[in-house]
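Report on one structure; see the data block that follows.
A protein chain is absent from this complex, but the other protein chains hold their places.
We call the chains A, B and C, going by the order they appear; numbering starts again at 1 in every chain.
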Amino acid sequence: MRKIRAGILGASGYTGSDLLRFLLPHPSVEITFLTADKHAGKRISDVFPHLSGFCDLELSPLDPKALPEDLDVVFLALPHGASAKVVGELYDRDIKIIDLGADFRLSHEVYTVWYGEHPHPGLIPEAIYGIPEINRERLKTAKLVANPGCYPTSVILGLLPLAWEQLLEPGLVIADSKSGVSGAGRSPSLDTHYCEVNEGVKAYKVGEHRHMPEIEEVIREYSGIDLRVQFVPHLIPMDRGILSTIYVRLNKAMSTGELLELYGKHYENERFVRICPEKAYPSTSQVKGSNFCDIGIKGDPESKSAIIVSVIDNLVKGASGVAVQNMNIMMGFEESEGLNIPPMFP
Amino acid sequence: MRKIRAGILGASGYTGSDLLRFLLPHPSVEITFLTADKHAGKRISDVFPHLSGFCDLELSPLDPKALPEDLDVVFLALPHGASAKVVGELYDRDIKIIDLGADFRLSHEVYTVWYGEHPHPGLIPEAIYGIPEINRERLKTAKLVANPGCYPTSVILGLLPLAWEQLLEPGLVIADSKSGVSGAGRSPSLDTHYCEVNEGVKAYKVGEHRHMPEIEEVIREYSGIDLRVQFVPHLIPMDRGILSTIYVRLNKAMSTGELLELYGKHYENERFVRICPEKAYPSTSQVKGSNFCDIGIKGDPESKSAIIVSVIDNLVKGASGVAVQNMNIMMGFEESEGLNIPPMFP
Amino acid sequence: MRKIRAGILGASGYTGSDLLRFLLPHPSVEITFLTADKHAGKRISDVFPHLSGFCDLELSPLDPKALPEDLDVVFLALPHGASAKVVGELYDRDIKIIDLGADFRLSHEVYTVWYGEHPHPGLIPEAIYGIPEINRERLKTAKLVANPGCYPTSVILGLLPLAWEQLLEPGLVIADSKSGVSGAGRSPSLDTHYCEVNEGVKAYKVGEHRHMPEIEEVIREYSGIDLRVQFVPHLIPMDRGILSTIYVRLNKAMSTGELLELYGKHYENERFVRICPEKAYPSTSQVKGSNFCDIGIKGDPESKSAIIVSVIDNLVKGASGVAVQNMNIMMGFEESEGLNIPPMFP
Partner (left out) sequence: MRKIRAGILGASGYTGSDLLRFLLPHPSVEITFLTADKHAGKRISDVFPHLSGFCDLELSPLDPKALPEDLDVVFLALPHGASAKVVGELYDRDIKIIDLGADFRLSHEVYTVWYGEHPHPGLIPEAIYGIPEINRERLKTAKLVANPGCYPTSVILGLLPLAWEQLLEPGLVIADSKSGVSGAGRSPSLDTHYCEVNEGVKAYKVGEHRHMPEIEEVIREYSGIDLRVQFVPHLIPMDRGILSTIYVRLNKAMSTGELLELYGKHYENERFVRICPEKAYPSTSQVKGSNFCDIGIKGDPESKSAIIVSVIDNLVKGASGVAVQNMNIMMGFEESEGLNIPPMFP
C-alpha cells in the first residue's frame, strides 16, 4: 500500500519532536516536509541530534503557499493565531489538516474572550474536536481536526463517564493539575530556566488558564451539564506528564467499586484508556512516552462526591500521540497503528 | 549566658539532620547528646559526612533511662508509638520535650481511630500543639510540645485567618498537597527508590492520610468550625517542599484584595509567614531551607469561594525549624533566634 | 512466519522492564514465560502497571527445571552467580541463552579475582561476548551469549577504531564515566534512595569497579593492546544514560578531523553507532530509550592524545537493547528489528 505523505509545520519544538518519534517509524506514513521558521535551511537532525539517522529533511520557512502539492496530511504545531491563518490558506486544497494549537478548539464566542480576534471564524464550525473517545465517528470524515489541549484531555477523560451518565452535579468542579515542563514548549524563558523550575513546585494562572473554558465547553456540549471548573495548573520539575486530581460532586452516593465498574464499562473498548484497580492511583511515569490515559478513582458516598486521578504524557496523549491517533482514524488506518508501544519506565 | 544543653533522639534521619543544621550554630544551644539505634557507636559525621567539622558526637542507642541528667531540652524524631513511650519515661524529669512525631497531635479518641492504641493516653492533654501562630502564649510555659505534621502546617496556616474570622463555610474543603520526597524519611523502600519517584507525580493515600484528621481537629478546636477535609497528598520529584492548594467556600463573597488584606493583617507580626502580592503565587523553592510559610490567594466572589496556595519547606517549617521556634519560645529566647536566615535559592 | 517463543528469568527489574518494552511489540517474538522470585504468583502488570494492556503473564518462581519445553530463547536478568547456575542447568537443552549478567563476560582467571568462584567454569569458553560491532559473525551461530556490561559497552565502542588500527598507546587510559541511577537496579538501598542521590554527584568504587577488567580484557583480546584502564564511575541524578569521557594517548599525532574520518569509516555500516560532527559532543538525552551509541571526538595532536565522549542508554545499548540485537542476529532476523525507533527527547 502506498504510504501517505505527511508534513509538519512547526517541527522544531517538543511537539514536533514527538510527532516525528511516532510518524517516522509509522508503517503507513512518509514524512516529506517540515518547516521551522527560525531554523530554516538547517536539517532537522541539526536541531534534534537524536533524530540523526532517521530523518535528514531540510527545514523550510513557514509559507503555506509553498506547501508541496502532494501532501496528504499536514500537522500544525504553531502558536495560536498562526495556525488559524495557515488553515485559512490551506482549507480549499485537497489535504487533511490536524491543528495541534488552540485555534479551533473553542466556539467563536469563547475564543474571543480568551484569545482575542480569530482570523477565520467561519472555519471554526468545520473543525472536529479531536478526542477520539468522544468523536470517533465524526473524525472518520473530518477534513480539519482541532487537537485537544493537554490539560483538558486529562480532565475530560476523567469526567466523561460521569458526564455521559448524568451523574455530575452541576456547578463547581475542582481540577488541580500538575504538569511537567515540556508543556511550556521549547522557547527559553526565565520561567522554564533550569534552576528556576528544578526543586520547586508552583501554581500559575490560578483560575485564569485558557484550558479552563475548553473543559467547560466540551462537557457542556457532549453532556449538557453546566460545570464551573476551578482549574489550577502547577509546574512540576520533570520533563513529561500531567496528573489531574479532579474533585466532583455527584447527584447520588457512589462507592469506589461502583465508580470503577462504571468507568471500566465506558472505556472497555478504548485502547488508550486504562482504569486502575481499587486503591491504586496512577503515576505519570506509568504512561511516559505512550498514548495512554490511566485513571484511578475514589468514591466518597457519604458526601456524594468522588476524586478522580488521571494521568497522561502531555506530549503524547496530550498532543502528538492523539494527533497520530486522529490521523489514523481520518485515513482509515488501524486506530492504534504506530502507537501500540509500551510506556518507557523508568 | 549559659547555653542550654540539648539532645536529639533519632538523629540519623532527615529531621535529625535539619535539627542539627539549625541547632549547631544556634547561639544559645549546645548539642550534647544524640541517639540513633541502628547506627549506635558511630559518630554523627560518619552517618552525615556533611556535618564533619561541626559535630563529632557518638551516637547512643535509644534508652530513655540512660539519658544524661543535665539535658535541658530533648527533641524526639522517632516513629509514632516510640515517642509516646519515651515521653512516658521522661515526663517526670525536669526536662522540656519537643516531640516531632504524631503521638501527641490528636485527641485520644481520634488517635486510636488512625493509629491504634496509645501507650500513654493520660499525657495527651498535657501536650501543647506546636504551631506558634496559634499557641504562642501556651508554648511559653509548655513542658511537652506536640510539633505539628508537615502537611497540616501548610494547610492550617493557609486556613487560619478565614477560620478565626468565621468566614469558612462548614463542610467540604479540598486540600490538594504536593510534597518533596524527604517527607517520606530516610529509610529505603521501593516507593522512595530514585527511579520510582523521579520523572513522575503520583497521588497516594487518597482521602486516607493520617494528616487529614489533624487538620480537621485543629480547625475545629481553634475556630469551632466543622470542616470535612478531602485531603490528597502527592509525591513530587524534588527533595524538599510542600505546596498545598486549598479550595474553600466562604460564607460571603470576597475579592482577592479583601482576602489579601485580611491575611496581611492577621499575620503582620508573624516573622515566618509572608503573604504574596496579588496575582503572585509562591513556589516551594522560595522557602527552601528556611522556616517561612508563604501564601498566595485568589478570591472568587462570584462563587463565594477562594483558592489559597501555601508553601513550606517540609523539613523546616514542617518539622525541624518550627521545633526550634517552639524551643526558643519555651526557653524565653528571641523567637527567631538561629532561624533568621534567608531561604536558599536556587 | 511463526513467532519465536521467548522467556525472561528475572523479569521484575529495570532490565526486565526494558526487555519487555522491546520484545512485546517485536514482530517476530512472543513472550510466553517470565520469572521473578520475590513476586511469584503476581501478574507482571501488578509489578509494572505501565505494562497493563500489553502483558498479563503470571510470574513464576525461578526454577530452571520447570522452564517450559517450547521456549526458543531465554534472557537471564539475574544477579551474578545465579545466571551461571541456571546456564549450567539449561545448556544441554535446545535453547538459545542470552545472559545479561556478568558470569560469562570475563576469562575464568579474571572472573575469580573479581567475583570469586565460578559455578561452571567449563562453560565460559562457550560464551560469545555480545557486542555485535565486534562479534557479529560469531553471534550468528552462538548458543550462549554474554551480554556486555553497560559501562564497558560505552568505553569499548569509544576505543574500538583506535584499537583496531593499532593507534592506541599501551598503558594508562582514563575512562571517567557518569551513569544514571537505573544502572544500580531496582532493589531499594540507601545509596539509591531518592534524597541521597538527587541534587548530587559522587564517584564510587574509584579504581575498583568490576567493569574495569572487562574493558581491559576485551581490548586486549580483540586488538592485542595492553591497556591499564583507570576507571572511575560516577552516579548522576537522572534515570537513564551513561556518558564516558575517555582520555587516550596515541602513537601518532591526529587531528580531530582525522579521528572523525577514522571513526566514520569504521562505523559506517553500523546502524546503532552514530558519530557526531566536529565540535559537537553528545548528551545522553539524545539516545534516551534507544539502542544508539553516539560518539564525539576531540583530537589533541600536540600532545598525541585524544578525548572521546561516548553516550548510551545504559538500559538499552547497555543491557536490553543489545540483548535484543544479539537475539536478532542469533535467530537470523533483521538485526535492527524491533529496535528501529527514535530516541525519546525530551
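Assume a residue touches a chain if its C-beta (ideal position, glycine included) is under 8 Å from a C-beta of that chain, and two chains touch if they have at least 3 such contacts.
Please read these numbers as outputs of a predicted model, since none were measured by experiment.
Novice: For the chain not shown, which residue from C:P121, C:P170, C:P188 or C:P346 touches it across the whole complex?
Specialist: C:P346
Novice: Touching the absent chain in the whole complex: find that residue among B:F54, B:Y91, B:Y204 or B:Y222.
Specialist: Counting the whole complex, the residue in contact with the absent chain is B:F54.
Novice: Which one touches the absent chain: C:A11, C:C150, C:V218 or C:V232?
Specialist: Reading the full complex, the residue touching the unseen chain is C:V232.
Novice: Would you write out the residues of chain C that touch the absent chain, in ascending order?
Specialist: 172, 174, 176, 178, 180, 195-196, 198-204, 206-207, 228, 230, 232, 234, 236-241, 243, 245, 247, 281-286, 288, 296, 298, 300, 303, 305, 307, 309, 311, 346
Novice: Under the stated touch rule, tell me which residues of chain A contact the chain that is not displayed.
Specialist: Residue positions of chain A that touch the missing chain: 14, 181-182, 186, 188-190, 192-195, 197-199, 237-239.
Novice: Please output the residues of chain B touching the missing chain, sorted low to high.
Specialist: Residues in contact with the chain left out: 14, 17, 20-21, 24-25, 48-54, 182, 199, 239-240, 271, 274, 276, 280, 282-283, 285-290, 292, 294, 340-346.
Quick note on the criterion: only the chains that are shown with their structure count from here on.
Novice: Using mean CA coordinates as chain centres, what's the gap between chain B and chain C in Å?
Specialist: 46
Novice: Return the distance between the CA-based centres of chain A and chain B, expressed in whole Å.
Specialist: Between these chains, centre-to-centre, one finds 39 Å.
Novice: Of all residues in chain B, which are in touch with two or more distinct other chains?
Specialist: 195-196, 198-199, 237-239
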